[in-house]
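Scroll down for the structure; my scribbles are underneath it.
Only one protein chain is missing; all other protein chains are in place.
Chains here go by letter, A and B, matching the order in which they are written, and residues are numbered from 1 within each.
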Amino acid sequence: MSDRRPDLAALGPALLIILCAAVGLRLDSYPQYVIAVAIISMLVGTALVVLVGLARCITLASGSIMAIGAYVSTLAVAQLRVPYLGTLALAILAGGAGGWVIAFLGTRFRGHNLAMVTLVFQSVSIILIRESRWLTGGAEGIHVPAPEIFGLAIATDRAFLIMIGIAVAVMTLIVTILVRGPFGKNLQAASGNEIAAEAFGVSVRGYLTAAFVVSSIAIAFAGALLAPRVRILDPDSFGVLESIFMLAYPIVGGMHAVWGGLIGGGGLRILPELLRPVADYQELFFATLVIFVVMFFPGGLTELIRRVVASKVKPTPPALAPVPAVPAAPTDRDETGPGGHELLLVESVDKHFDALHAVNDASLRVPARAIHGLIGPNGAGKTSLFNILSGFLAADAGRVTFAGTSLLELRPRDRIRLGITRTFQNVAVFGQLSCLDNVIIGLGRNAVLHAMGASFDHFARGAATRGAQRAALAALESVGLAAQAYSRAGSLSLGDQRRLELARAIVYHPRLILLDEPVSGLAESETEDLRELLLRINAERGIAMLVVEHNIPFVSRLCRSLSVMGGGRIVAEGKPADVISLPVVQQLYFGEQATS
Amino acid sequence: MMLAFDEINAKGGVCGRKLRLDFEHASSPAESVAAVKKLVEQDKVFILVLASGSTGAAAAADYVRQVGVPTYNLYGSTPIIREPFAKNVFHGAVVPVQVSAAALISMFYDGEYTPKKFGILAGTYAFPQATLKAAQDILGQKGATFTVEQFDIGARDFTSQLVSLQRQSVDSVLVLGSFSEAGFAIKQAREMGMANVRWVVDGSAVSTAIIPILGNADGIRGYYNAPAFPGQTPATREFEARLKKQLGSMPQGRPSVYDLIGYGSGYVVAEAIGATNCQLTRDNLINAWSNLKDAGPTRLDGLDITFPESYSPTDHQGVYRIGAAIVKDGQWQVYRVIDKP
Partner (left out) sequence: MLTELGFVVLAGIKFGALYALAALGLVVVHKATKTVNFAHGAFAMLGAFASFLIVVNWHWPYWAAYLLIPWAIGLIAAAMESVILRPLRQADMFTVVIATVFLGIAISEGFRLTYNTELLAVPSLFAGPPFIVAGVLITRDTLWVIAGALAAALACIALFSYGRFGRGMRAMAANIRGAQLCGYSIDRVYMLAWFLGGGLAGLTGVLIAPVTGVSIDLSIAIITAGFVAGVIGGFDSPKGAIVGGLLLGIAESVSAAYVSSAMKNCVSFLLLFLVLMWRPQGMFPERSGRSV
């Protein structure tokens, strides 16, 4: 799939906008006005798809962000005599700043509380605008002067349509590129499964903040473009009710694709014009439409279209499970750190949950290239220890070092750089992304700004993008999922999803994988397949593994050494055959009677 | 206005043609611009009538000044619509805020009452703020002592504002807000023991709807943009009957002053068209309108329920007179007509 052609599909939305503008140019003044305003709403819809659809944040602040863009641009032209294009840039900066403030205050929350923070921002902004009469004209509003671009006054509807068409098309193209590239994928991962995202270097708060900033930039830009069309800015046009109605754009149009924002924004904005004969019933119609769509067409119109198309297209045949022989990917790294053969060294780790001593002076070691198991009955403290190792729980005492580096102070998302990846007990693939995209995230190059740059590389199908895809495909092949590369991860069977998790965990060529109950929920044959797969990966790629499991036969045939935990302590350690027959271990699992 | 047009058309119309009224719904500036564009560019109306709120009218006004279509502003009182002067824009029965504010203040002196300390209770939204500014100017010129308290649109609890007014022992309060805000403010003031206060309310609060809020509203004054309140004279009673027949039912608070003005304005439009000697071009209409004197329903056999409107080429404000109204025995009545100060 080394396609050198750029991602032309990304041009689609921008082209649609140009098309709408072109159609408008042949019409009269009034339709041109309507189309221009609709195009601006398409931009708002697109921005909200990013925030509401991809980032899954409810925002009630769109009105205030639009107001910020509109007022900043207008005041800059009127008071500071900045040329219009310059004020558009100022509006973008102001909008981005506003989005950043909301994110800074709100992204520690999710759901209702995040929506509340946006509501506070919305209300306080509008109140401030209304009260600052000396600056903004207060409730009476300010007059917006006609814009001038390079000396040319934009005063006719035709001129506005051209200007707005071009401006919105450019901004939409940028947003579309970001959405379709690694930025958009990582954002969906961050909002889809926060823990898995963090484990692979995706900073959830970073991405949510970026989503707020990007969408606010676009919305403020839309506000600045709209201002000269409405001629008078008053704070009450940007209230909470307007924010709520703007939320309807992605809901009705479709939340998961930029097209949804375009259709929803454009369509719903034109609705009042079409409903002029029954203008009074407008809001009621609007509200009922939204309820109807939400009840019967979740995901919006684009989702409906996608499902109809998908049902007509024949489904691809299921992937075959056999494991092809792949030449070993040699690792020429020195596997041993300063600690000799020990890769992972856990010393006297302690963890209390109030009165419960969950992990009590636990120590274990995982040598390089080893497969080490951690077993124990429920409540023994395995999960707590595991979470400490993977960074999701803080230890109270003890040391954990990996190739000489201490792990305890590191955040989960820093582990991937050291070469530690993990899988999850409750399979944590990013369901709405394709298998290929899931694995690409496993490559760990997921810092926000890097991902944004990579999105443009993705658009141009640059070398970096192709390299990442190749690595991901190779990883998928080694787990036998190459045929499913472009299927949605959420549509795979549980067994295949576990393989996918594995592919994601190995693509980086890590030195250690932490596996959390990898065969939980699998049938006997699938368990066998997975065991063979793990052994092969270990042999070919030299990756060490720490496996937490309940399935004793599986563990004893997979692992070369075991630690057994009971009551928070490590009660036994050694080769599986030896350890399992120890009386203390039998007692843990089967009670007093087994030993008597 | 439709009632007026129906009556005029029944008598043969103007210049042998019937008058038709197309209307579009609009409240926010964005909606107003869209609506106005549709009417002017799509429907190609001959005259545009602005009958919406202040900010909507302001947005539309900008557009009409540019396009030059004859425009009749019925209800907008804020300065943004009136400045800069445009020869195609005419302002009807609703007077500029300076005139209404002066009328309001003068009502404090009616009936040999001497106000000692003024209080102004004003909403923070567009319409009251414009009147507030004018009122503050006038009171400042008079050298009167006054204090200002503000409230959010739709406020229902005025405890803090009233407590402050009470603290400063005001005996004359001007309330600038809608009938619901004024009604609840006065009601609450009485519950708090503020007796012996003369209340004067803005024109938008002078409606029958304020009376049930208070129960007993006698003694409250306000200005009214017509010479008589509905029900006060035989002409207005006849109007009410005709309006009821046209609407089918009479909602609470109707006919309102806006109904009266709409009716009168319909006749003014007909007179202006007639004054062009039936040469129906925009320029002729504007010229004819700019020289209209005492236009109103009476010349065309309509009901005499509005102030007559007069225009000149440099002054497009049709009416400067305003009625002073008071609630007596549970009914509003206009007790004095204030001429141009």
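For this structure, a couple of remarks:
Criterion: a residue touches a chain if its C-beta (ideal position, glycine included) is under 8 Å from a C-beta of that chain, and two chains touch if they have at least 3 such contacts.
The model shown is predicted, which means the values in this text are computed figures rather than measured ones.
Contact with the undisplayed chain is limited, among B:Thr124, B:Ser172 or B:Thr306, to B:Thr124.
The chain that is not drawn here is touched, among residues A:Leu85, A:Val101, A:Ala146 or A:Val294, by A:Val294.
Among the residues A:Ser62, A:Thr87, A:Thr136 or A:Asn387, only A:Asn387 touches the chain that is left out of the figure.
Among B:Glu41, B:Glu149, B:Glu240 or B:Asp259, only B:Glu149 touches the chain left out of the display. If you put the missing chain back, the residues of chain B touching it would be 124, 149-152, 154-157, 159-161, 163-164, 166-167, 178-180, 183-184, 191-193, 209, 212-213, 215, 251-253. In the full complex, the hidden chain is touched by chain A at residues 52, 56, 58, 105, 109, 111-113, 115-117, 119-120, 123-124, 127, 131, 195, 240, 244, 247-248, 251, 280-281, 283-284, 286-288, 290-291, 294-296, 298, 383, 387, 392-393.
Rule of thumb we're sticking to: only the chains that are shown with their structure count from here on.
The centroid of the Cα atoms in chain A and the matching centroid in chain B are 55 Å apart. Here chain B touches chain A in the complex through residues 24-25, 28-31, 33-34, 37-38, 41-42, 54-55, 58-59, 62-63, 66, 78, 80, 124-126, 129-130, going by the rule given at the top.
Chain A contributes residues 28-30, 33-34, 37, 130-131, 133, 138-141, 143, 155, 226, 229-234, 236-237, 272-273, 276, 279-280 to its touches with chain B in the complex.
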